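Input: a single structure, listed below in structure tokens.
Missing here is one protein chain; the remaining ones are kept as they sit in the complex.
Labels for the chains are A and B, by order of writing; each one numbers its residues from 1.
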Amino acid sequence: MDSNPDFLVQFKNVQKSYDGVHLVVKDFNVDMVKGEFLTMLGPSGSGKTTCLMMLAGFETATSGQIILDGQSINNVAPHKREIGMVFQNYALFPHMSVAENLAFPLQVRKMGKSEITEKVNHALKMVRLDHFANRRPAQLSGGQQQRVAVARALVFRPKLVLMDEPLGALDKNLREEMQYEIKHIHEDLGVTMLYVTHDQVEALTMSDRIAVFDDGIVQQLASPHVLYDEPTNAFVANFIGENNRLMGKVVSIEGDVCSVELDGGGGLVQAKKINVAGVGDRTTLSLRPERVIVDPAAGECPNNCEARVEELIYHGDHTRTRVSVSGSTDFIIKVPNTHNQQHMKRGQSIRIGWNTGDCRALDA
Amino acid sequence: MKKLLKRSIVATAIAAVSMTMMTTAVQAESSLTVVSWGGSYSKSQMRAYHEPWTAKTGTKILHEDKSGTGLAGIRSQVEANNVSWDLVDMLEGNAMIACDEGLIEEINYDEILAPAPDGTPASKDFLGGLNGCFIPQIYYATLFAYNDEMFKGEKPSTIADIFDLEKFPGKRSLEKIPAGNLEWALMADGVAAKDIYDVLSTEEGVTRAFKKLDTIKDSVIWWEAGAQPPQLLSDKEVSIASGYNGRFFGAQVNEKQPFTIIWDGQLAEIDGWVVPKGKLTPELKKYIKFITDTQRLADQSKYISYGPARKSSASLVDKHADTGVDMKPHMPTSPANFTNPIIKNAEWWANNNDDMSERFNAWLSK
Partner (left out) sequence: MANTYSKVGEMTTNDGVPLKISLQRSQRKLKLWAFLLVAPLLIFITISFILPVVSMTMRGVENPQVANILPNVVDALYVWDGVDLPDEAAYEALVIDLTAGRKNKNIGKVASRLNYERSGMRRVISGSSRKAAKLKEGPYKEQMIKINKAWGDVTTWSLIKRESGAFTYSYLVAAVDYKITDQGDIVAKSEEKQIYKSLFGRTLMMSFTITIICILLAYPIAYLLATLPMAKSNLLMILVLLPFWTSLLVRTTTWIVLLQSNGVLNDILVWMNIIDDSGRLQMIYNQTGTIIAMTHILLPFMVLPLYSVMKTIPPSYMRAALSLGANPVVSYVRVYIPMTVTGIGAGSLLVFILSIGYYITPALVGGQSGVLISNMIAYHMQNSLNWGLAGALGFILLVIVMIFYAIFNKVIGIDKMKMG
């Protein structure tokens, strides 16, 4: 078996089809290192949950290999895989108390009573719910239920914990709080975690690495800051963080810089060549809103464009400014609200510019 | 809206008034409401009694098949002072209860009923059952019949044979009431027909009857409607069944079923007419005189195999109107069949039915 002992989980050429006609997972390959926090991020229907379910054993891979700890687990029953899992709806057993829920995985492993009590108490302390041991799940708040679910997935010391959009049902504040909590548990226990979400902020906050899914394919697998700063295709650029897109045609290429003729008469601009094959290709220029410079001093940046202010939205620390540039009407600029910032008005014409390195030429 | 409401109320009132007038008109045309048991029995009455009377006088006979609940019906109508029935077909036992309770008219037999053709007064011509209010009409029998195909060799012929499961194997079907079954059990146990009610009047006698019934209890399928026994016999669910002789006759003649009737121990019972209180009008008297005369009673036996309740009718019994079968051998009252009958003691049952039913139900459920 071709497997590397450093990797806890390996997907090798995994494909999945439900109907024999369409592939929901087209060719999934990933190697997870022990102790890693890996997130599968993507819109719904992109195949990320299917991959998680195949790893947990609730779906079977149509082809390819899934390897856990050096062993192919394609034919191992779910209850023998020793994988902890947190479900979107928590799946806490409603007829058992919190303590009984936590004891369940230990009981089925035929542990002694005192050992179970000890481990349950420890796990409850870890999620700060030691006073709720005898409550029923229905008597807990959403965040508390969430913590119980996490504790239950960890209490039997699995090598790997899977989380399927565990924070989806929580409100925003609680969600952020839980993100840190899960992150801390991960760091404290050193357990390997595979996390599924469609929330890019959540993915960026928590993960060591993120696999961005779309259409059954991993679009990019990288650390959060690489995904944000250096997306390798238009989908990733768009999906992670806020992004401005300008469409155009490659006119010339010099080293890793290419010149692009913008659609809509915006003129010629310079961009970093990332995902274009050659001169004459159509391309999407990707530009983060906070990297756009308003009214650049002459010669400050090589790229200059005429823009018209369409909308101003006050955001406290910055003003989101929507402008129309070269035929695109949803170009966003984040203008910091500093003292010396001049006030713009709707309909006003301004000049905007950016550095060549901040503008990435991606696939069209 | 109000106007509409008013108008519809007026319309309803007019409709109601005209309906009432129409009903009165129908009544004025002269009609009698006769209540009977339905089925082929009612049909025989229609053909033998009602149709000739309508042809003769123009009086319409309205038919209701309510005799199954006849006593309760008369009771509620008389109590409500709204009697719509003129003449009700009823069993002797129930007639006795109704008579005692004053629900039906007492009858002066020789005044109301026609004498026999030879001049014998009615009170001497009837075979029995003249107890004050009741006008006997037919003798019918509850008795046993078997399916020929179920017995290859010897055939059952006595009541004792019914209770002999070894000699005559197969299931039995009995009516789910104590009446009849207790009498037959005693007869099978060796009690003579005339002594049966004396024996039954003692606690030991009742126990003896139930003990005899115990011997076949596990092989009995209980029936509750008169149509069931011929059906059970032809389905071969049972080999021997008790039932009404008219029903067995119908199955034999009309459906060509291979049934044989065991006349031994037939439980003969009288069925007849009663007049609800206040309904004994001169018109009804004429009608009663007509339908209970010797010829009419004999005529009825052309359509159904129940025996006329008059002695003088016996010689007039003829052939079945539709099939031409000679009816005499099928009459429960014909001498060849009337050799060992049990005459049902209606008075005894009127007194003891509650008690016997209680014990019978308890016995059944054990």
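One rule holds for everything that comes next: contacts are C-beta pairs under 8 Å (C-beta built on N, C-alpha and C of every residue); 3 or more make two chains touch, one makes a residue touch a chain.
Since this is a predicted model, take the numbers as computed values, not measurements.
Of B:181, B:301 or B:352, it is B:352 that touches the chain left out of the display. Note on the undisplayed chain: of the listed residues B:99, B:262 or B:327, the one touching it is B:99.
Touch with the chain omitted from the figure is made, among B:75, B:285 or B:311, by B:75.
The chain not displayed touches chain A at residues 56-58, 77-85, 87-89, 91, 93-95, 104-105, 108-109, 152-153, 156, 162. Chain B meets the missing chain through residues 72, 75, 78-79, 97-103, 132, 171, 207, 210, 217, 220-222, 235-237, 277, 347, 350-352, 354-355, 357-359, 361-366.
In this section, only the chains that are shown with their structure count from here on.
Chain A and chain B have CA centres that are 91 Å apart.
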